[in-house]
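Shown next, in C-alpha coordinates, is the structure this report addresses.
A single protein chain has been removed from this complex, and every other one stays in its place.
Now for subunit A:
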Amino acid sequence: MELRAAFERLLDANAGDALMPALDGAGYLDALRELPLSEVEPLLRALGARAVDAPVAETMAVRAVAAPSRSLLAVMAAAEMAGIGERLLEMSLEHANTRRQFGKPIGGFQAIQQQLAVMAEQVVLTRIAAQSGCAHGLEPPLVEAAAAKSVASSAAPTITAIAHAVHGAIGIAREFPLHRFTARLHALRMSHGSESYWNRTLGKIRIEAEAENSLDFLRHV
(Lines give C-alpha, C1' and ligand atoms only; values in the text may rest on other atoms or scores of the structure.)
Protein backbone atom coordinates (compact mmCIF):
# COMPACT_ATOMS: atom_id res chain seq x y z
CA MET A 1 0.00 0.00 0.00
CA GLU A 2 2.69 2.46 1.05
CA LEU A 3 4.87 1.37 -1.81
CA ARG A 4 2.08 2.03 -4.28
CA ALA A 5 1.33 5.44 -2.75
CA ALA A 6 4.96 6.56 -3.01
CA PHE A 7 5.15 5.24 -6.55
CA GLU A 8 2.00 7.13 -7.48
CA ARG A 9 3.38 10.38 -6.08
CA LEU A 10 6.40 9.98 -8.28
CA LEU A 11 4.28 9.20 -11.34
CA ASP A 12 2.12 12.24 -10.72
CA ALA A 13 5.13 14.53 -10.24
CA ASN A 14 6.98 13.51 -13.40
CA ALA A 15 5.43 13.64 -16.83
CA GLY A 16 6.83 12.84 -20.27
CA ASP A 17 10.57 12.54 -20.71
CA ALA A 18 11.26 13.15 -17.02
CA LEU A 19 9.44 9.99 -15.97
CA MET A 20 11.89 7.20 -16.76
CA PRO A 21 14.91 8.98 -15.19
CA ALA A 22 12.85 9.79 -12.10
CA LEU A 23 11.71 6.18 -11.74
CA ASP A 24 15.25 4.99 -12.27
CA GLY A 25 16.64 7.43 -9.71
CA ALA A 26 14.18 6.22 -7.12
CA GLY A 27 15.03 2.58 -7.84
CA TYR A 28 11.62 1.55 -9.20
CA LEU A 29 12.98 0.20 -12.45
CA ASP A 30 14.85 -2.38 -10.35
CA ALA A 31 11.74 -3.27 -8.36
CA LEU A 32 11.61 -6.80 -9.73
CA ARG A 33 15.13 -7.51 -8.57
CA GLU A 34 14.13 -6.82 -5.00
CA LEU A 35 10.45 -7.65 -4.70
CA PRO A 36 8.32 -10.59 -5.79
CA LEU A 37 6.18 -9.94 -8.86
CA SER A 38 3.03 -10.19 -6.74
CA GLU A 39 4.15 -7.09 -4.81
CA VAL A 40 5.06 -5.20 -7.96
CA GLU A 41 1.65 -5.96 -9.47
CA PRO A 42 -0.08 -3.00 -7.71
CA LEU A 43 2.56 -0.69 -9.19
CA LEU A 44 1.75 -1.99 -12.65
CA ARG A 45 -1.90 -1.22 -12.03
CA ALA A 46 -0.91 2.29 -10.96
CA LEU A 47 0.85 2.72 -14.30
CA GLY A 48 -2.28 1.57 -16.07
CA ALA A 49 -4.45 3.92 -14.05
CA ARG A 50 -2.43 6.79 -15.54
CA ALA A 51 -2.17 5.35 -19.05
CA VAL A 52 1.62 5.70 -18.82
CA ASP A 53 2.96 4.57 -22.18
CA ALA A 54 6.68 4.63 -21.36
CA PRO A 55 8.15 1.08 -21.34
CA VAL A 56 8.24 0.86 -17.54
CA ALA A 57 7.11 -2.76 -17.22
CA GLU A 58 9.44 -3.98 -19.97
CA THR A 59 12.39 -2.16 -18.39
CA MET A 60 11.61 -3.66 -14.99
CA ALA A 61 11.48 -7.11 -16.57
CA VAL A 62 14.75 -6.73 -18.48
CA ARG A 63 16.55 -5.49 -15.39
CA ALA A 64 15.42 -8.56 -13.44
CA VAL A 65 15.93 -11.25 -16.07
CA ALA A 66 18.12 -10.48 -19.05
CA ALA A 67 15.75 -12.10 -21.55
CA PRO A 68 12.25 -11.97 -20.06
CA SER A 69 9.82 -14.56 -21.38
CA ARG A 70 6.70 -13.62 -23.28
CA SER A 71 4.79 -15.11 -20.35
CA LEU A 72 6.33 -12.65 -17.92
CA LEU A 73 5.69 -9.67 -20.18
CA ALA A 74 2.14 -10.87 -20.78
CA VAL A 75 1.19 -11.10 -17.10
CA MET A 76 2.75 -7.69 -16.45
CA ALA A 77 0.71 -6.26 -19.33
CA ALA A 78 -2.40 -7.89 -17.87
CA ALA A 79 -1.77 -6.09 -14.58
CA GLU A 80 -1.46 -2.75 -16.35
CA MET A 81 -4.68 -3.52 -18.21
CA ALA A 82 -6.41 -4.16 -14.89
CA GLY A 83 -5.30 -0.72 -13.73
CA ILE A 84 -6.63 0.89 -16.90
CA GLY A 85 -9.92 -0.94 -16.46
CA GLU A 86 -10.25 0.27 -12.87
CA ARG A 87 -9.61 3.84 -13.97
CA LEU A 88 -12.04 3.64 -16.89
CA LEU A 89 -14.71 2.32 -14.55
CA GLU A 90 -14.13 5.20 -12.12
CA MET A 91 -14.30 7.74 -14.95
CA SER A 92 -17.46 6.18 -16.33
CA LEU A 93 -19.17 6.12 -12.93
CA GLU A 94 -18.20 9.71 -12.31
CA HIS A 95 -19.62 10.70 -15.68
CA ALA A 96 -22.80 8.67 -15.16
CA ASN A 97 -23.40 10.43 -11.86
CA THR A 98 -22.81 13.95 -13.15
CA ARG A 99 -23.98 14.07 -16.77
CA ARG A 100 -27.69 14.90 -16.80
CA GLN A 101 -30.20 14.20 -19.57
CA PHE A 102 -33.99 14.13 -19.43
CA GLY A 103 -33.74 15.92 -16.10
CA LYS A 104 -31.66 13.36 -14.22
CA PRO A 105 -28.18 11.85 -14.07
CA ILE A 106 -27.80 9.28 -16.86
CA GLY A 107 -26.66 6.80 -14.18
CA GLY A 108 -30.29 6.69 -13.09
CA PHE A 109 -31.30 4.97 -16.32
CA GLN A 110 -31.47 1.21 -16.04
CA ALA A 111 -29.87 0.68 -19.46
CA ILE A 112 -26.78 2.62 -18.34
CA GLN A 113 -26.72 0.87 -14.96
CA GLN A 114 -26.77 -2.56 -16.54
CA GLN A 115 -23.92 -1.67 -18.89
CA LEU A 116 -21.81 -0.36 -16.02
CA ALA A 117 -22.49 -3.54 -14.07
CA VAL A 118 -21.15 -5.56 -17.01
CA MET A 119 -18.12 -3.29 -17.21
CA ALA A 120 -17.42 -3.72 -13.48
CA GLU A 121 -17.62 -7.50 -13.89
CA GLN A 122 -15.03 -7.46 -16.66
CA VAL A 123 -12.75 -5.15 -14.69
CA VAL A 124 -12.87 -7.36 -11.60
CA LEU A 125 -12.34 -10.48 -13.72
CA THR A 126 -9.31 -8.89 -15.39
CA ARG A 127 -7.86 -7.90 -12.04
CA ILE A 128 -8.11 -11.35 -10.50
CA ALA A 129 -6.72 -12.91 -13.68
CA ALA A 130 -3.74 -10.53 -13.61
CA GLN A 131 -3.15 -11.22 -9.91
CA SER A 132 -3.21 -14.96 -10.58
CA GLY A 133 -0.71 -14.49 -13.38
CA CYS A 134 1.57 -12.44 -11.14
CA ALA A 135 1.47 -14.92 -8.25
CA HIS A 136 4.23 -17.19 -9.53
CA GLY A 137 7.35 -15.08 -9.74
CA LEU A 138 9.44 -14.20 -12.76
CA GLU A 139 8.73 -17.42 -14.64
CA PRO A 140 4.94 -17.67 -14.75
CA PRO A 141 3.71 -21.14 -15.78
CA LEU A 142 2.44 -21.06 -19.35
CA VAL A 143 -1.11 -21.93 -18.31
CA GLU A 144 -1.25 -19.09 -15.77
CA ALA A 145 0.21 -16.57 -18.18
CA ALA A 146 -2.14 -17.65 -20.93
CA ALA A 147 -5.19 -17.43 -18.69
CA ALA A 148 -4.22 -14.00 -17.37
CA LYS A 149 -3.54 -12.38 -20.71
CA SER A 150 -6.43 -14.09 -22.46
CA VAL A 151 -8.93 -12.85 -19.88
CA ALA A 152 -7.48 -9.34 -19.83
CA SER A 153 -7.39 -9.08 -23.62
CA SER A 154 -10.88 -10.55 -24.08
CA ALA A 155 -12.28 -8.03 -21.62
CA ALA A 156 -10.67 -5.03 -23.30
CA PRO A 157 -13.17 -4.52 -26.15
CA THR A 158 -16.12 -4.72 -23.75
CA ILE A 159 -14.54 -2.35 -21.25
CA THR A 160 -13.57 0.25 -23.85
CA ALA A 161 -16.90 0.01 -25.66
CA ILE A 162 -18.95 0.60 -22.52
CA ALA A 163 -16.69 3.43 -21.34
CA HIS A 164 -17.23 5.21 -24.63
CA ALA A 165 -20.94 4.43 -24.81
CA VAL A 166 -21.52 5.93 -21.35
CA HIS A 167 -19.45 9.03 -22.11
CA GLY A 168 -21.15 9.92 -25.36
CA ALA A 169 -19.44 12.20 -27.87
CA ILE A 170 -17.14 13.88 -25.34
CA GLY A 171 -15.29 10.57 -24.99
CA ILE A 172 -13.69 10.82 -28.39
CA ALA A 173 -12.83 14.51 -28.13
CA ARG A 174 -9.07 14.91 -28.19
CA GLU A 175 -8.99 17.29 -25.24
CA PHE A 176 -10.97 14.87 -23.03
CA PRO A 177 -8.73 12.21 -21.42
CA LEU A 178 -10.86 9.13 -22.02
CA HIS A 179 -9.38 8.16 -25.38
CA ARG A 180 -5.85 8.01 -23.92
CA PHE A 181 -6.96 5.21 -21.59
CA THR A 182 -8.97 3.28 -24.14
CA ALA A 183 -6.14 3.58 -26.71
CA ARG A 184 -3.64 2.27 -24.17
CA LEU A 185 -5.94 -0.64 -23.37
CA HIS A 186 -6.30 -1.50 -27.06
CA ALA A 187 -2.51 -1.35 -27.45
CA LEU A 188 -1.83 -3.62 -24.46
CA ARG A 189 -4.48 -6.05 -25.66
CA MET A 190 -2.28 -6.64 -28.71
CA SER A 191 1.09 -6.60 -26.88
CA HIS A 192 2.77 -9.87 -25.90
CA GLY A 193 -0.03 -11.91 -27.44
CA SER A 194 -3.72 -11.08 -27.73
CA GLU A 195 -6.46 -13.43 -26.56
CA SER A 196 -6.45 -15.61 -29.69
CA TYR A 197 -2.72 -16.24 -29.35
CA TRP A 198 -2.98 -17.27 -25.71
CA ASN A 199 -6.18 -19.22 -26.24
CA ARG A 200 -4.43 -21.34 -28.86
CA THR A 201 -1.53 -21.91 -26.48
CA LEU A 202 -3.76 -22.80 -23.56
CA GLY A 203 -6.17 -24.88 -25.63
CA LYS A 204 -3.37 -27.05 -26.93
CA ILE A 205 -2.09 -27.74 -23.44
CA ARG A 206 -5.59 -28.60 -22.21
CA ILE A 207 -6.39 -30.93 -25.08
CA GLU A 208 -3.12 -32.77 -24.64
CA ALA A 209 -3.36 -32.95 -20.85
CA GLU A 210 -4.08 -36.19 -19.02
CA ALA A 211 -6.22 -34.39 -16.44
CA GLU A 212 -9.34 -36.15 -15.19
CA ASN A 213 -11.42 -33.01 -15.69
CA SER A 214 -11.00 -29.26 -16.08
CA LEU A 215 -10.87 -28.63 -12.33
CA ASP A 216 -8.07 -31.13 -12.05
CA PHE A 217 -6.31 -29.47 -14.96
CA LEU A 218 -6.51 -25.97 -13.50
CA ARG A 219 -5.40 -27.11 -10.09
CA HIS A 220 -2.22 -28.73 -11.39
CA VAL A 221 -0.59 -26.01 -13.41
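Here, contacts are C-beta pairs under 8 Å (C-beta built on N, C-alpha and C of every residue); 3 or more make two chains touch, one makes a residue touch a chain; residues count from 1.
Assume contacts and distances are computed from a predicted model.
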* To do: Look at the options "ABC transport system permease protein", "Putative acyl-CoA dehydrogenase", "ABC transporter ATP-binding protein" or "MHYT domain-containing protein" and return the one that UniProt uses as the protein name of the missing chain.
  => "Putative acyl-CoA dehydrogenase"
* To do: From the listed residues A:L44, A:M60, A:A146 or A:L185, report the one that touches the chain absent from this view.
  => A:A146
* **Contacting the left-out chain in the complete assembly, out of A:D12, A:E34 or A:E121** => A:E121
* Structure fact -> subunit A residues touching the chain left out here are 86, 89-90, 93, 96-97, 107-108, 110, 112-114, 116-118, 120-121, 123-125, 127-129, 131-132, 135, 143-144, 146-148, 150-151, 154, 195-196, 198-204, 206-207, 213-218
